[in-house]
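Following: one structure in structure tokens, then a few remarks.
Apart from one protein chain that is not included, each protein chain of the complex appears where it belongs.
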Amino acid sequence: MATTATGTAPYTRDHGHVDDRSFLRKYIFSTDHKIIGIQFLLMSLTFLLLGGTLAMVMRWQLGFPGKPLPGGTLLPDTYTSNGVVLPEFYNSAVTMHGTFMVFFAIMPLLVGVFGNYLIPLKIGAPDMAFPRINMASFWTAVPAGLLMLAGFFVEGGSAAAGWTSYAPLSARSDLSGVHLGQIFWCLGLIVLGLSSIMGSFNYITTVINMRAPGMNWFRLPLSIWALFVTACLVLLAIPVLSGAAILLLFDQTIGTKFFEPTAGGQPLLWQHLFWFFGHPEVYILILPAMGMASDIIANGARKPVFGYTSMVLAIIAIGFLGWGVWGHHMFQSGMNPTLGTTFMISTLLISVPSAIKTFNWLGTIWQGNITFHVPMLHALAFVSMFVIGGLSGVFMAASPFDIYIHDTYFIVAHLHYVLFGGSLFAIFAAVTYWYPKMFGRMMSPFWGRVHFWLTLVFYNCVFFPMHQLGLHGHMRRIYDPTQYAFLREVQPVNVFISISAFCLFATQFIFAVNFIASWFTGEKAPNNPWLDNGLEWTVASPPPHGNFGATVPTVYRGPYEYSSPHSDKDYLPQNLPMPGGLGSAHPQQAGD
Amino acid sequence: MSHPDHPASPGTRPTHAHPNYILIWVFLAALTAVELSVAFLPWPKTVIILVLVGMAFWKAALVGLYYMHLRFEPKRLRILAIAPLPLFAVLVLAVITEYIW
Partner (left out) sequence: MAHAAAMHEDVMLPPPSREAGAGVYNEKLGMWIFLGSEVMFFTALIGTYVILRFAHPSSWKAPGQVLNIPVTAINTFLLICSSVTMVKAFAAAQDGLQRQLRLWLLATVIIGASFVGVQVYEYTHLIEKGFVPSEGLYGSTFYTMTGFHGFHVTMGVICMMFVTARAFQGKYTKDDHRGVEVIGLYWHFVDLVWIILFTIVYLI
């Protein structure tokens, strides 16, 4: 440490170094994985808010069709007439809500934020394998988001063919009424694809090659396992989407005929390509949530994760099986029925690893000495909501049942139970859990609890009745449900859902204020506020540039040694050497 | 692309003699010539397609094994390199059943 005092070195990799990078290099064009993670966090929370706002527009129209949207008169005439949402704008809102939430909120929140922030810290690496490519990954995601947003400001409005952009509706502007908006949608996705690929090959290389000594594969935290498998899925699935989006873009701009049925093109091909990407995407959106929830549940229950190896194998199994189930999105598309049966069987099969994970979470909690801290509450909500979403998923995997509920609100309920109830609750858990490490301060636990309980209640009020609407035949993409007599009788349910949705949206401002205010006024965080075993909790909050300083940590055991009889505390950090040879830096198991 | 600050990078020293790169080049050129002539033979279309695709894979394998020196890499890297190929088969075979089943 003496060398820092000589003054010859501007900074070293010791703790307490002087970091003389300019503001721009430190916070804007930073190559530090932690800063990039926080940048992704701010970007994706912004898009989460945007997507949520669009959802409110939709809920207003569905709950109160024909009534002027509050503030609607401020919008341009192409969006509203006398404040009433126009069908064209409703289509845009549906499309962009889905696009923003899937590609610019949930996916970057899970993969961009926590992939960046956690991987190097948890495996004991100083940074990503390719820090500059990592920076490029963030600065490609920003223009992608801007391209998507740009759609709102061009003639014809933003993309309006649904977030799945089925051809030929999306390919021909004479059908959708939107030309430039669809082009911006394709461009935005292609650019975002570049960003995702740069991110994912970085994560994979880092996990394979930069683990600290002793951190063998079966000592990796489940969050890292999940992020690793997710990165593999991103790496292989996103290029397919980019390719498909390029074909669609060419159909829209230079008149190619890929999806044009009059010239022999195949509209069904778009669906196959999209869902070939789209189903791995579903697991991209849930696997990291599962991994991080596992970490948090073990911490909250003060017990080792039940069945660690089966958890890892389940993640890997999902990673493989996820490639063979895409057709269950297309049971009603006129696809070859034999193919439909194949996909039905494979889809039922993939619920097995998910069920293994669920029972392991229950086994982890079983007889635990549970600490109900805010992240734990969110993680428990994640498990229960994921079970509901998962069970309705098993229903619709059966093609005879799917024929009945296809493209109804039942699907909307299911996908929000896994994406909001699943992924987003896990994201709330993870943000509150790692917030002290990111910003050096604690989020307010009181407001955290208030936000959690209100969100849980309103969330279920919004999405549970949607099952009922769906079984009643309420179409998924409909501008005005009251135009059908059979839907008029369930309109009170729509009103209830809408009011709950507004409350749910308002509740999120508690989180936003808590997030921002704690940044400045929160209680100072200790190094290890949750008494966790992970390597990231052994360094300062926030960790210095270069993470572990000059000493590379050596890992002696797995990450879930809670309530160990070998320790007088109820946790046992991964890098703590124990006398008597408990744990070893060079484990016997193969797996390096 | 590389960090000149860390000159002592391991792993780039050859652990094997150079393969005969020129011979492989001759093979590739010859196979291309054969492909060109096969394409215009009066054989049944299916046979021509099978022969041509077979030769294309042969050439691709030559490039992968020798020019990308996969033959001399650790086994796990070889597995990683061919890992995406089954996905191509899954996608194409599943979708083709739409038309030929």
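Think of it as A and B in the order they're written, each chain with its own count starting at 1.
One rule holds for everything that comes next: a contact is a pair of C-beta atoms (placed from the backbone, for glycine too) under 8 Å apart; a residue touches a chain by one contact, two chains touch by 3 or more.
Computed from a predicted model, the values in this text were never measured in an experiment.
Of the candidate positions A:45, A:197, A:335 or A:350, contact with the unshown chain belongs to A:197.
Among the residues A:119, A:236 or A:504, only A:236 touches the chain that is left out of the figure.
Residue in contact with the omitted chain (choice from A:179, A:257 or A:302): A:257.
On the side of subunit B, the interface with the absent chain consists of residues 1-14, 18, 21-22, 24-25, 28-29, 32, 35-36, 38-40, 48-49, 52-53, 55-56, 59-60, 63-64, 66-68, 73-74, 76-77, 80-81, 83-85, 87-88, 91-92, 95-96, 98-100, using the contact rule stated above. Those residues of subunit A that touch the chain absent from the view are 1-4, 8-14, 21, 31-32, 125-131, 197, 200-202, 204-205, 207-211, 235-240, 242-244, 246-247, 250, 254-258, 263-266, 269, 272-273, 545-546, 550, 592.
The rule we apply is simple: only the chains that are shown with their structure count from here on.
In this assembly, the C-alpha centroid of subunit A lies 36 Å from the C-alpha centroid of subunit B.
For subunit B in complex with subunit A, the touching residues are 84, 87, 90-91, 94-95, 97-98, 101. Across the complex, subunit B is touched by residues 236, 240, 268-269, 272, 276, 323-324, 327, 335-336, 338-339, 342 of subunit A.
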